[in-house]
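One structure coming up, written as structure tokens, with questions to follow.
All protein chains but one are shown at their positions in the complex.
Now for chain A:
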Amino acid sequence: MAFLSQSQSDDDPYTFTCSLDNVRNLSNILKAIHFKDHAACFATTNGLKVTVENAKCLQANAFIQAGIFQEFNIQEESVIFRINLTVLLDCLTIFGASAVPATPTALKMCYRGYGHPLTLFLEEGGVVTVCKIHTQEPEETLDFDFCSTNVVNKIILQSEGLKEAFSELDMTSEFLQITMSPAKPYFRLSTFGNAGSAHLDYPKDSDLIEAFHCTETQTNRYKISLLKPSTKALALSCKVSIRTDNRGFLSLQYMVRNEDGQICFVEYYCCPDEEVQDAES
């Protein structure tokens, strides 16, 4: 591409470049984790991971595998930078974010390395937009140490089954209480709000539930304000895997099918509310 050959004559070569024929394959999935202004980006040969955190209790990761991109080149083992996600999304959707664009917008993204801006080239119908977004010092991200061997309960269900429940969560309730159990009520979502408490039970043999692996009864509370942003990912996804480990940490994995039929993943980790745990023990 002309852009690349031009810039390689510059002082530094790019350490990371990638291109996409349809920018929505990236922008849509980033919207699913857009609940804070800043995000950390990690690029490795496997692909791109974008992480957003809140209150040291919640972490959202979007994974876009290298295969999704038409071109994905990385010169180092890994490239890390922090970026303003709001600005990045405004740039990615510069030609509009409508669901049925006449022509898809093509993207080329380049990064020279530490201290350099992230450069985007977007093209739609012969119109070219060049964006230079300043990158920031990468900050350490949380390690939730969520290991699949410590998983106690796991339910995979079709997102349909959870969408309504999550979009209508009683926001006057401080917590969302999740009960997962090998016996009744199997899988229960509860809120305790001003207008009373609500319990939503999913039977184990529901058509919506694709897999049910619960080994012990666990009831944990999670701050509803922290979980609410995950509704964005849920809305986009076709399946969701809900897992809890022996510490009560929650992992929500969303399987997202993009416009070209490829699969990407968005993952939310959330800490349980400790005070309640202490009070109960």
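The definition used in the following text is that a contact is a pair of C-beta atoms (placed from the backbone, for glycine too) under 8 Å apart; a residue touches a chain by one contact, two chains touch by 3 or more; residues count from 1.
The criterion applied here is as follows: contacts and distances are computed from a predicted model.
Matching "Translocation protein sec72", "RBR-type E3 ubiquitin transferase", "GPI transamidase component PIG-T" or "Checkpoint protein" against the UniProt entry of the left-out chain gives the name "Checkpoint protein". The residue from A:128, A:147, A:211 or A:238 that touches the chain not shown here is A:128.
In the complete complex, the hidden chain is touched by one of A:61, A:93 or A:237, namely A:93. Listed by residue number, the positions of chain A touching the unshown chain are 84, 86-87, 90-91, 93-96, 124-134.
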